[in-house]
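Worksheet: one structure, shown below.
Heads up, one of the protein chains got dropped from this complex, but the rest are sitting where they should.
And then chain A:
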Amino acid sequence: SIQNKQAQNFDWALNKLDSSVRRTGRITRALLLRIFHDMCRTGYPSSNQALLLLRSCGSLLPEVPLCERTELAHMIWGKLQDLGAVYDASHYNALLKVYLQNEHKFSPTEFLSKMEEANVQPNRVTYQRLIAAYCNEGDIEGASKILGFMKMKELPITEAVFSSLVTGHARTGDMENAENILSVMRDAGIEPGPDTYLALLNAYAEKGDINNIKQILEKVEKMEGNFMDRDLMQVIFSLAKAGYPQYVQDIMSHMRYERGYIPDAMNLTLNLITQGLEDTAFQIFKSFPSLLSENHSESSMDYGNFFLRHCVTTDKPLSKLKQFCDELKEANMHSSPLQFTLYCALESKKADLAINLMKTMKEEGLPLRPHYCWPLLVGYQKEKNVQGTIGVLKAMHELGVEPDVETYTNYVLTNFDDIQTFRALLQENDCPFETEGLSVAELRHEAIYGTLENVLSLCKYHQFSVILVECFLLFFSTEAVGYFLYNLIDSMSDSEVQAKEEHLRQYFHQLKKMNVVIPTNIYRGIHNLLDIYHVPELIKVCGYINTELGVSALEEELEKLKAEKQPIGNVLKQLIVALCAEENMQKALEVKAKYEPDMVVGGYAALINLCCRHDNVEDAMNLKEEVFRKDSSVALDTNKYLALVQVLGKHGRLEDAINILKEMKEKDIPIKDTTVTFFFHILNAAAMRGGVETVNRLHESILMLGLAKPSTNLCSPLITVHLEKDDVPAALEATIDCYKKYGTIPRLHDILCRLIEQGNTDLLQKAMDFMSQERGEMTMLYDIFFAFLNTGKYKEAKKIIETPGLRARPARLQWFAEKCIAANQMETLENMVEMTQKLFECDREQMYYYLLKLCSKLTENLLFCSIRNCYSSDSFLFTENISNDWQKADATWTKMQEENVIPRERTLRLLADTLKNNGQEVPFDVDVNALLYATSMQCDIAIVFFFILCVEAYNILLEAQKKYIMFPPSAYSTLIKALLAEGCLEEAIKVKNIAETHIKGFTLNDAASSLLIITQVRRDYLKDAMSTLKTVVESDMVPIPLAVTRLIQALAMKGDLESICAVEKMVENLAASIGLSRMLFVNNTVLAHIKNNNLDMAVEYIEPLFISGMQNPDSPIPSMSYVFRKVIEERLEPALEKLSAMAERLVNQFGVYKPATDLFLQYVDAGRVDDARFLLQRCGGIAEQKKILMAFIAKSSQKPGQIKETRNLFVMKLLDNDLASAKTLFEKVKAANIHTDEIFLKRLAVLLRNAGEPVPFTEPPVSVFSD
């Protein structure tokens, strides 16, 4: 199977490289590296693959500088060898070829001895290439030595050797001898061919001897020998390189423009540019545009993109680029060369070049736009390079391009923690720092990342302009606008409001124009504020944005207006709307009847809708007729029409419903996507009621009137109606009919499933025939496959999917997989994944991904449930289920390995998440590292995955040890940690011993040691834990605080005072730096005393601490909550009594409230409400300890469930009649950014309302705990 896999991979890589070479004559570095990394990832590079890669590191990489190509070759050589590739002569020869192509200087003798060391015999090709290497250096002597070897081994001397000798002599400067080689060849019976002449041509080219070149060319032509274009290109290259570009044109005239000219010429061009000969390159490039038309892949009329791009890559100077651009433009070869060059500069993040290019463009009168700078800013953003960002902004300013809002928001501001600093930096660099763009961006930024306070102060700072309002609306809801307004006005002083009255007035008008209506409670708050500020005019305009006055207020208003004989239309409408909002249909209809002449359209519309909602079809229709009698041109809005259709349909008034649809058409009512959805729901509801005629007629009318286009979804009720009656034959007829009429086949899957369930083979056959006739056999097979799967008929499904010739259809498989995921059909999905194993072209990784996705979803669901039910007895069950699903995820993983499927990144991530969600403490990052590391150490990729399953990993490790395979130290640490996390102490110790005996100087790292301590404590091996800690400290490692804490706590429970002291000494120097509180030792010492039944000792030990603490107000007041909690938990009542007495004493004699308050809260926490109440009665001052109480609320708010609610409720109740304290508490909680839970808000809202104050937040819905 490994060989098979290798073969497949090889084919794939070969194809990839091959097609690149065939298409373009070259390979890019990126492609080569990608294939290389892929090979490394699979872990088993074959000799073939190695050869393939090595061969690609020479002239196939024209864009890469020569020395880098060789470095690449060496890197690949080394890495693949480490991974187990075995090299033979072909590899060494390929390497030699690469050396020659890259003009790499090396010692041929050393090369030979290396081969000898590796026990690889050099062959003829090896010697030939070594001779060429000597000759390139002009070392005839060296070449002769190799020639001697060849003769000794009786290897034939070929033309290649002679060609090398020509070069060799030429490079010593002896042209005569070079020419002589030709006669030597002839003497040896070998006629000089093109290769030899080419060597000669190159030799003359290097000398700049154009006459001799011409002569040779003529001579060869006369001999009817031919140079290929590619050969001539070599000569051109030699000329250019030797400094004779003036003769290039002479050679060009000999070109025959054969097939394949373009890729070769492109490579020549690129190669020339790479080697700094861009002028000649340009000359070559200009020679081929006429041919290019058949080979343009980039923009339709622009030639030279590859040229410009490579010039940018190789850092050609601006002046050169400008010159090329000008020429391209003049020659009409490129429409926008400067822009393209800029694009390349931006793409490769060459900021200086990009900015200089923009300067040039500006000089040329080309437009510059802010987004030109985004790619640069993105780069700086990623690396958090503030200086770079500012540099770009400065350049933009100098170029006269002002950054717009998008620039700041998306690419700049996220780079700064604080906008003031940013402004200061701008100012320092002479950039404008008060533009509108920046202000708006700032607001947007704050709105997204910041706090409301900042938004408000910004609004105040900039005077709210209309832009800001729009901005706000754009990003938030109208509710947010209301809240914003309230806070804005609240934050202004009397005088400010009065001074800004005009502004605010405009603002309200603006909001009205935008149809913004804010929620009533917020409106009332604003109303009250404005009342306080004495701005009656504003109150009036403010009313614009609130239509939701209370019913009674409106009624009063209405009566008042009526009495004053003023128009009541508007208020009447408001009243109707308000009544509708209260769902008070009876009253609304009465009001309507009473004031009928004054009714306006809006009121009718709301009423009609209300009647529809209440299923009151009679009144709804009457109202509609009534309003149309008043004004026949009136149109309702879409949803109200639809509501009518729905209710009419429901009451069987089909003709009326159809008439409404017709009216919609006549009045050209706008149809949105949601309207179509609504149509679907109307039809579907009718289908569920079983009204075949209703569904058909309505459907037909909708389509005939052109209100919607036929879609599968819209047609599905036509079938549903039959399925609901379990009339499957009619359903099938209907779907076939749908196909004929509309080309859709709705609900086929459901029909097939039903037929299978009913065993109705005749109809099933009919359905299949129909499908295969209309949609082809393949589609039909998939349909039937899915239907079998869905009905649990796996054997039949398997038969179908194994139909010869069937191939994977990713879209169909995806559809079914996602359906399974949506419906939590694990078994079905598992079966599909399994059955498709042999399916041709099936993306296995993708299939397993679906499975993992469902596992992850199920565990998430269960987790969610278990959190919600965390206090119910079911939690155990849930945990068990979760572990089932997590094990399923894990099994999927194992299967993937069996199938040798290499996971994609996202699959790895999904698995990591699933693990984390399941509380599986598996540090996946570490595992990914280990994965890379382990792969590079040439061990099975599977072992790394097994690391997740540490027990398996442990077994593998033992197995590996038997075979003397060693892993990197980090792998051992990871495994030990994983084992410890699972509580497998003995196994962990065993692995540790293996590591220590096999790896010199192996020590557990800090984290693993700490885990070891924790595990030892858990197992009650306290002595061992202490010695582990000792080792950790002595080897200058830092234990995690939790390890020390656990150890100390365990010692305290044993009453082991001595050991506590010893540990305290051990970590003396570390305690502060790792955040170990002194109270840890104090509290546990107290506990140890208590455990030893030494209650007096305990009190004597702790009490002075509080008293002395009081005398030194700077030091933090120690907390002994832990002691209280433990004593309560362990039900050590005598101790509790003693401690309680102490706490009260501290209150009464010294005014120290901390211990008493802590004790009070511990009582609350433990549900000992009566004890808490008594304590509070005895020490009333506890209620004043706001800081401590708040901290408690904040902390417990983070805990899930209702326990926290009752707790907080209890604390809040204490403050019940103290609005001021409650408010300050709320402010503090808010300022500290603590999430306030609903019960807290609800409580506060009640308090505020009772006091007649506005509630400045959205009140949570009433819950059972509200009082």
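Note that in this section contacts are C-beta pairs under 8 Å (C-beta built on N, C-alpha and C of every residue); 3 or more make two chains touch, one makes a residue touch a chain; residues count from 1.
The definition used in the following text is that contacts and distances are computed from a predicted model.
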Chain excluded from display, named as in UniProt, from "SRA stem-loop interacting RNA binding protein", "F-box domain, cyclin-like protein", "Integrator complex subunit 4" or "Transcription factor bHLH48": "SRA stem-loop interacting RNA binding protein"
Residue of A:N622, A:T779 or A:S1077 touching the missing chain in the full complex: A:T779
Residue among A:L201, A:L277, A:L377 or A:C431 that touches the chain left out of view: A:L377
Listed residues A:S47, A:S335 or A:N1094, member touching the removed chain: A:S335
Absent-chain contact - pick from A:V676, A:A1071 or A:A1166: A:V676
Among A:A606, A:M664, A:I1014 or A:L1189, residue touching the chain not depicted: A:A606
For chain A, residues in touch with the removed chain: 299-300, 335-336, 339, 343, 346-347, 367, 369, 371-372, 374-379, 410-411, 515, 601-602, 604-606, 634-637, 640, 669-673, 676-677, 680, 709, 711-713, 715-716, 744-750, 771, 775, 779, 782-783, 786, 811-812, 815-816, 819
